[in-house]
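Please find one structure pasted underneath; my questions will follow.
One protein chain is absent from this view; the other protein chains keep their places.
Residue numbering begins at 1 within each chain, and the chains themselves are lettered A, B and C in the order written.
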Amino acid sequence: MTDETIRDVLTRRGLSRRAFLQVCASVTAALALSPAEAADMTKRLETAERPTVIYLSYQECTGCLESLTRSFSPGIASLIFNDISLAYNDTLQAAAGQAAETAKDTAMKNAWGKYVLVVDGSVPLAQNGAYCAVAGRSAVSDLKRAAGGAAAVVAVGTCAAFGGLPYAAPNPTGAVPVSEIVRDRPVINISGCPPIAEVITGVILYYTTFGVPALDHLHRPMNFYGNTIHDRCYRRPFYDRGMFAKTFDDEGARQGWCLFELGCKGPITHNACPTTKWNGGTSYPIESGHPCLGCSEPGFWDKGGFYKALSTPTGHWSRTGVVSGAVAAGVAAGLSTAAVARARQGRAQKKAASADSEPKNPTS
Amino acid sequence: MNGASVLDFARGPVFEIALAMLIFGIAWRLVGIFALRRPVDYSEPRAGTGWGSGLRMIVSRSWPRREFRERVLHWDIVSYIFHVGYAVAILGYVPHIMLIRNLTGLQWPGLPGGVIAFAAGLSAGALLALLGHRLTSPVLRRLSNFDDYFSWLLAFTPLVTGLMAYYGIGGNYQMVLGLHILAGDILFAWLPFGKIMHVILLAFSRGTTGAAYGRRGAPI
Amino acid sequence: MPLSRGVIPIRPVTAGAPAGGALADAILAEIASALHEYLDTRQNHVIDLTGMPLSREDRQRIDAYLGQGEVSMDIHALVHSHIEETAYAGVWRVRHYDMGGGVHSERIEIIDVPEIVRASSADMAHSARRIEALRAEEGA
Partner (left out) sequence: MNTTTLGAGPGAARAPVGDNKQGSLSDAERLDRAMTSFLRDFNTTSALYLEACVHCGQCAEACQYYVQTGDPKYTPIWKVEPIKQAYKRLTGPLAPLYRLFGLKKAVTIEELEQWQELLYDSCTLCGRCTLVCPMGIDIPSLVLAARHGMQEAGLVPDDLWGPTERARREGSPLGATKQVLKERIAWLTDDNNVTIPLDREQADILVTISSVEIMKYPQSITAMARVMNHIGASWTFRSDGYEATNFNMLSGDRTGQREATMRLINAALAINAKTVILPECGHAYQAFRWAGATMYGRPLPFRVVHISEYLAEELRAGRLSLKSDARSMTFHDPCQIARRGGVTEAPREIFRALGADLREMGPTPAGNWCCGGGGGVITIHRADSLRHRVFHLKMQQVEDTGAALLVSSCSNCRLTFDDGQDFFHWDKTAHSLVELVADNLAERH
């Protein structure tokens, strides 16, 4: 650890306390903190040590990092994250090969037990982890080693958090989320494909000042994942009024009606998109006319289709097969139970006939 | 099992099984009834074959005859609130219409969520009242069996879970939605095997009596 | 550059269109009570509008009520911030812009002077050092 505070870093870069307050305003706004919490956070950031962040990537597409660094306008928080805290990231750093490995080892040694380990991508377990290796070490052993010195692990992106695309059926690499490997450290999942940049940095700063934030049952920070897209969607009133776009080019779509029928997974997707938005607050998918894919939820690849309405069956079986099979089986069952009943009736008839040939009725 | 997997489970395999059971059961029960011996009536009809009366009675018996209204109409109305509310919620709610479109290709415009919630709430209230009636009326207590209470429960659960999902009650929305769909699946699967089959048998049994009375020229 | 609206025939609908202006009333009430609070206890109060689901009517009503006051300032630090007093003394609107020019934080502060306007002692000490250094350099 550097013993430097975030404030110190800003000062060193010639920025005033006003700049610091602007940072705080940005962070607290992103975290949707109450005024009292925001004041508290500002106070704590004033004295908080600058965090050391080590960023490791496994089975991933680098989209998460793209989100973080190449967003439309890099936010203040990402500035802090990228320029101030990041001790190691093999994609961003200039060093390569042995030099990079040495840099990583040094960074880990210097902050052993204190650094925040950010992991991006899922970890393959099939073939002894052979599907992903860094510097001759499998992802799984690399992760275990790095996690050993981490104060907390932040799984960035749906791959790291829940397995993501590599995890989708049939999961050929045996991919698992970070939480399957790291069990003795707090794991904070920041899901999304990719996650929102402000969310990643916000969570790390929150962790620096307050520790592990309140998490939902999927270990996602409640601050960002506490509500569904649907809860805060500006198109929600159309949903409530039963006004839905039927196709991507109909009048409803032009009028900005609800995209539920086009497969929007907003109702079951927890993320901050409607409030934090993307690309420096420009918009989010639904605002651009596309249904939410549900990318921050586990298994979103395998939910029967991005454009299939949530209330419809995922339908892995052939509908014709199910229906015709059920009809055939039902008719067969009906005919056979009726045949059994008729046979019983036939026997009863015979019995009654033979009884009739004897004395006619019980009295005689 | 978490909410997401309950939801996937309910929308996936369970739905397919429930659909198969629904169709299988309806076919089984109807074929099983109609493949029994058919009674033959050689009597000379007074008024045609009675087909018209059969069809008429399917409709007309939906409302009690004047002479019985004083004694049964109040509970009929409660029952109607339940049934109509249920129908509005099932047929008017767009997510449900999506399901119907997915299954049959048919679709129609939906109603606002508030209307659906109101209808479903009324329906649930009426259903509770009907249960209370069943539990307190000596006649109904005498008649009721497992099927009556089980079917009640299966009718009630989707309503309540649906309302919970709509209002975001019960915490985890995915879980609540998953349970709602699961409850619907179970209702589907159970439908042909219990009293809820009346939704289909009703027409046949009314029609049979309507036709029999019709050919006699008797009032229906 | 944003695409021209004429290219894609989309008419965006503003968030929460049918919500009405109920939230604006609540905010105005909060401002009034915060002013009393400040006079009694010197405790400042911040209303963060950023995450609030304000409808267009809400915004219009807030703007109309608060109006424009005597003071207006701009801060050019890490990013640009614009601060202006409303028609009511001690009621400030503070907007922070991000690097792309969008508003990333918007708040109403009830205080005599917003915190961010004040020069901090540390910065003033730093300034003193810089001036002395400059003079020393010139003097040398």
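Note that in this section a residue touches a chain if its C-beta (ideal position, glycine included) is under 8 Å from a C-beta of that chain, and two chains touch if they have at least 3 such contacts.
None of the values given here were measured: they were computed from a predicted structure.
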item	value
Displayed chains contacting the withheld chain	A, B
Hidden partner chain, touching residue among B:17, B:36, B:55 or B:117	B:36
Residue among B:77, B:169 or B:202 touching the omitted chain	B:202
Contacts of chain B with the absent chain, listed as residue ranges	28-29, 31-34, 36-44, 46-47, 57, 61-62, 64-68, 71-72, 75-76, 79, 137-148, 193, 195, 197-198, 201-202, 204-210, 212-213, 216-220
For chain A, the residues touching the chain missing from this view	333-334, 337-338, 340-341, 344-345, 348-349, 351-352, 355-356, 360-363
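In this section, only the chains that are shown with their structure count from here on.
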item	value
Touch-based graph of the chains, sorted into line, ring, star, complete or other	line
Most distant chain from chain C, judged by the mean position of its C-alpha atoms	B
Geometric centre distance via CA averages, chain C-chain A, whole Å	33
Inter-centroid spacing, chain B versus chain A (mean Cα positions, whole Å)	39
Chain C: positions in contact with at least two other chains	none
Multi-partner residues of chain B (at least 2 other chains)	none
List of chain B residues in touch with chain A within their complex	2-5, 7-8, 11-13, 15-16, 19-37, 94-96, 98-99, 101-103, 109-116, 168, 172-174, 177, 181
Residues of chain A defined as touching chain C within the complex	10-11, 15-19, 21-23, 25-26, 28-30, 32, 35, 38-39, 72-76, 232, 234-235, 237, 254-256, 275, 280-282, 287, 289
Chain A residues touching chain B - in the complex, by the definition given at the top	217-218, 228, 231, 239-242, 244, 260-261, 267-268, 297-299, 302-304, 308-317, 319, 322-323, 325-327, 329-331, 333-335, 337-339, 341-342, 345
